[in-house]
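Here the complex is missing one protein chain, while the rest keep their positions.
Chain naming follows the written order as A, B and C, and within any one chain the residues start at number 1.
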Amino acid sequence: MNGTIQAPTIEYGLLAPMLVVFGAAIIGVLVEAFAPRYLRSSIHKPLTLLSLAGAFVLTIWQARSGIPTKPAAMGAVAVDGPALFIWGTILVLAFVSVLLINDEGHFVASASAVPGSAEEERALSEGATHTEVYPLALFAVGGMLLFPAANDLLAMFVALEVMSLPLYLLCGLARRRRLLSQEAAVKYFLLGAFSSAFFLYGTALLYGYAGSVDLAKIGASLGAVGGQDTLLYIGAAMLGVGLLFKIGAAPFQAWKPDVYQGSPTPITALMASGTLVAAFGALLRVFWVALGGLEWSWTPIMWGVAILTMVTGAILAITQTDIKRMLAYSSIAHGGFLLIGVVAIGNQQQNASALSALLFYLVAYGFTTVGAFAIVTTVRDAGGEAWHLSRWAGLGKRRPLVATVFAFFLLAFAGIPLTSGFFGKYAVFQAAVDAGATPLVVVGVVSSAVAAFFYVRVIVLMFFSDPAADGPSVVIPGGTWAVGALATLATVVLGVFPQPVLDLAHTAAQSLFVR
Amino acid sequence: MEPAKIIEHSGGVIGVSWLLIALPLLGAAVLLLGGRRTDRFGHLLGVATAVASFVVGVLVFVQLLGFDPAERRLAVPLYDFIPGLTKMGLLIDPLSISFVLLITGVGSLIHIYSIGYMAHDPNRRRFFAYLNLFVAAMLLLVLADNYVGLYVGWEGVGLASYLLIGFWQHKPAAATAAKKAFIVNRVGDFGLAIGIFTIFTAFNSVSFAGVMASEAHPSQGTLTAIGLLLLLGACGKSAQLPLQSWLLDAMEGPTPVSALIHAATMVTAGVYLVTRSGAMFFPEGSTAAIAVTIVGVATLLAGAIIGTAKDDIKKALAGSTMSQIGYMMLAAGIGPAGYAFAIAHLITHGFFKADMFLGAGSVMHAMNDEVNMRKYGGLRKVMPITFATFLVGYLAIIGFPLLSGYFTKDGIIESVMEHSATLGWLAVLGAGITGFYMSRLVFMTFFGQKRWEADAHPHESPAVMTWPLIILSVGSIFLGAFLILGNRFMTFLAPAVGRPEELPSFHPFSVAGLATLALVAAGAAFAWVKYGKAEVPVVAPRGSFLTTFARRDLYGDALNEALFMRPGQWLTRLAVFFDNRGIDGLVNGLAAGIGGTSGRLRRVQTGFVRSYALSIFVGAAILVGAWFVVGNL
Amino acid sequence: MTTHYLVLSALLFVIGGVGVLVRRNAIVVFMCVELMLNACNLAFVTFARQNGNLDGQIIAFFVMIVAAAEVVIGLAIIVTIFRTRRSASVDDVNLLKY
């Protein structure tokens, strides 16, 4: 190389969706800086939704114009089939979550004001709101997009932080039960930072082992480098800690219930759908691309983690009394089911089917969970959402439609046929059995039988027990209504005619991850 | 001489012999479905169908006589009942036709009698419906050409008997007796059913013709097993030991029922079954056949003993029924030599026992349903016809010379003597006891002082009730002689059940015959001393151990209770407990267990950031450790 | 000779990790996390040296920036909760549990 510096080549076209989102986020910040307070939200709402929609359109357009076969941006980002599919999913879910965010009454008037202080009173009376929510959400979504697409560990680390930091803040912005909200923020932040430190150290060690943070290079070096297994094993394990933390796999699940319970429900929805999808994308990329050659050594470990996760999620959920907390545990359990798919690894074609199964499951679960949280926001007491399960008693009589829809989501979680959840589970189990992981599947079905209990319990409450005199009221703002409808539609369609989405997932997974 | 072959035939009246069953069935259906609307003419319709069926029976009989004796076994195919298992058809032969005539004949008379007897009962129509139902089922039992059909009729009569015993449902005693009768019969049916299974498995057919024609030659053991199983069925239906206990309770039913079902016809079904299957499963001297004779003799003695101690007129008669059927069983057990006598006695018994039961009914009718003979006495003056007819029945049953019972019972004793002296003498002894208890019954009822209740105003029954009595008593006088003399009946029956090579000759002054007469006379005399001359106490004296033994039905019920009921109830309670606590407890326990685990496990989620961090830290350590372990495998 | 640096970085990382577990004050806990990140940095630089390429050193800069961003967010959150509770002890925040 003769002294001349080559400018890095960036395929802006490929990265367009991400760039759009980030761009919109930055504009949002500028709006916060310069636009007058009364204008802000009316600028933010369209801006956010449009940017997400636009990004989605671009994603589709890209998928149609041929899936690239080699990484972009000097190998930093891999915009491949799975990535595009995940992008699409995340963007839609984010769009839907933003619809939830749009509806009033979720976010604190003034985060800095001490709860119950005169200051807060004033903020409330002024009707002040934190419009920063929108740019923050956009940054988080941007991070979510980059996370599963990142093709080297550094990019992945950055993405991880870009995704998480805004979420830390958003968690603390609940309008009601602010103490809980702040607590959630603190916990999420400390633990998140803690785990990302592990991720980073793992990166460092793998860098030491392979001499590069590029996933493909690491994967290539697995066989080549000798005598450094210590670095490899510790590094891989710590990397795993960081990723498993994000998807809330046992024993790193502890944060999830607290954070989901404390956060503003729309944000919970965003985390439960978007973050999970993104994290799984990243997990798969790391373990299949970088550590694929090590599969013989991590599959057993993943078995353990998967079993532990499913069981913990299912068992702990049974005795929950807070609806959001219960859904959090249920999401842990679902994380476990998804992990079954991660270990259903084998030959090329087997991997493809496993991957497509996972992608389908993620879509199905994402929609259902957003829908469920959307319903949660609508059932309200004097003190905000009616969080305690007992308050839901007899909802089926007072508001049949809402109750029915929620029951439907619960049945989808439980994996009853003719709901999306069923085909999701089915696909993953099928892949696992093909890969010879039948025992894992048995554990899976047993724990989903256990899990069924607490879904059913809620249905019993809503339909079979009589409503309390001062039962909660049900308020359905427009956005939420749309979200509920959309989620229901998705759950039905994926449950009855899953084929189109399956095909989509299949084509996306066909070529696996680019290296 | 072996039974003749069965040949299909469906011409003439025989072709429509299904009418025999259809007519009473139709009657029953109309009366049951018609409900209150048919109350007015219900009883008449009931009688009509029974009589019509009798007429058909006679016509069939006449047509049958037209055939050459060797061809008097005609199968009338009806329809494919259970494809692959059995067709349904009728078998018209001397045996079945004799039963048909008995059932429809005596049946019709009892129907007529019931018009008067049940006159004041609001549910008379239902009563006649049930009677018709019974007649239909009984006819199916004796006419079916296969064991399944027989079984259908078998349980059908069981149902009818259940309904009729419990006809006065509001009386708990009646309801209980009905249930008991059905259940005890079911125990017998259990044997019969398994017997039929074995037959089907052994011969791959359940029709009489099929079994006879079958090439299969099952082992002797199998045949014996079948025989014993059928015998168990017979014991249930015919109230033979050890399944006798239900018959005495069955007297809770209206008296015509006791006469028709529990004296004349249904209870003799066992004898029919044994005779019908005799050639195949009870060959002379086989284990099964011996078992039959033993059961028979045991029952005839037991029944007689019970009869001696009962003060309830119907129960006394029931005891005697048991005993008489015991005779028939005994005869049937000794093979072709005995079949004719068994059936002949069955027929004559049908007449005189029905006669006496109806007589007893007439008495009860007069004494406002009082059944305790100690409260009767001296009734012969107030109800002469009843007395006269009853007297005929009485003489017939004790075997007074030249009356029916004399010929048939004597025939049985003679032929049994030929077969085995021991059994023979026991039979003779039985006859003696019969002489005693029947005389006791007559003396207590019709002779001696009036011991009536204050409000009793006995009177003779109306003609509709007395005429049947008269007809029956006529039968009780002459039928025996007609059937036995010149072996008329044996020859007639031969095609159906076979007969011994040389026909027995009737000699009136045989040792056994004279001994019987002597014993009977002694018994009667003893009864006269105790109950005729002497004053009969209105309240029964405590009596010796033997008396109590007899009064308590030889502790049959006590035994059942100790052996089956108590343990049964105990077992039931145990099972229920086990089901709730054991199996269901396990299920709910599992659920509770999971719940409890959850309750305890969630405590791990302490809410302290640092403990969460710890879990992550430890988790990481474990992950690293695990990776090393796996990596270095 | 790079092993020493690695050992040092490992020590720093563990110290940081243990610090997170044992210290109550949210600020201090957070500083421990920062310490862990810096341990990573040291490791990166060391490995960069060992592997003879600059990637590691560049990464170190990235990490610093990210760390800085984290500080901003972290302090904001901690300060808010301090204002409401008048305490920065992480053990006081445990309404959410079980």
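The criterion applied here is as follows: a contact is a pair of C-beta atoms (placed from the backbone, for glycine too) under 8 Å apart; a residue touches a chain by one contact, two chains touch by 3 or more.
Convention: contacts and distances are computed from a predicted model.
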Margin query: I want to check something: the complex is missing a chain, and I'd like its UniProt protein name from "Peptide ABC transporter permease", "Sarcosine oxidase subunit beta", "NADH-quinone oxidoreductase subunit M" or "Rhamnose transport system substrate-binding protein".
Written below: "NADH-quinone oxidoreductase subunit M"
Checklist line | Omitted chain's touching partners, listed by label | finding: A, B
Notebook entry, point to check: With respect to the chain omitted from the figure, which of B:Leu101, B:Val187, B:Leu429 or B:Leu614 is a touching residue?
Noted result: B:Val187
Notebook entry, point to check: If the hidden chain were put back, which of A:Thr89, A:Asn102 or A:Ser448 would touch it?
Noted result: A:Ser448
Item checked: From B:Gly66, B:Gly84 or B:Gly221, residue that would touch the chain that is not displayed -> B:Gly84
Next item on the list: Considering the whole complex rather than only what is displayed, give the residues of chain A touching the chain that is not shown.
Entry: 397, 400, 411, 414, 416-418, 423, 426-427, 429-430, 433-434, 438, 441-442, 445-446, 448-449, 452-453, 456-457, 459-460, 463-465, 498-499, 502-503, 506
Item checked: Interface with the unshown chain - residue positions in chain B -> 32, 35, 79-85, 148, 151-156, 159, 162, 166, 169-170, 172, 175-176, 179, 182-183, 186-187, 189-190, 193-194, 196-198, 200-201, 571-573, 575-576, 579, 583-584, 587, 591
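Basically, only the chains that are shown with their structure count from here on.
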Notebook entry, point to check: Chains in contact with chain A and with chain B: which ones?
Noted result: C
Next item on the list: Just list the two chains that share the greatest number of C-beta contact pairs.
Entry: A-C
Notebook entry, point to check: CA centre of chain A versus CA centre of chain B: separation in Å?
Noted result: 79
Notebook entry, point to check: Cα centroid separation between chain B and chain C, in whole Å?
Noted result: 97
Next item on the list: Check each residue of chain A and list the ones that touch at least two other chains.
Entry: 186-187, 190, 194, 257-258
Check: chain B: which residues touch two or more other chains?
Finding: 602, 605, 607, 609, 613
Next item on the list: In the complex, go through chain C and note every residue touching chain A.
Entry: 6, 9, 13, 16-17, 20, 26, 29-30, 33, 36-37, 39-40, 43-44, 46-47, 50-51, 53, 55-56, 59, 62-63, 66, 69-70, 73-74, 76-78, 80-81, 83-85, 90, 93-97
Note to self: Under the definition above, what is the set of chain A residues touching chain B in their complex?
What the structure shows: 186-187, 190-191, 194-195, 198, 229, 233-234, 236-238, 240-241, 245, 251-252, 254-255, 257-258, 297-298, 300-301, 304, 312, 315-320, 450, 453
Next item on the list: Report the residues of chain B in contact with chain A in the complex, numbered from low to high.
Entry: 591, 594-595, 597-599, 601-602, 605, 607, 609, 611-613, 615-616, 618-620, 622-624, 626-628, 630-631
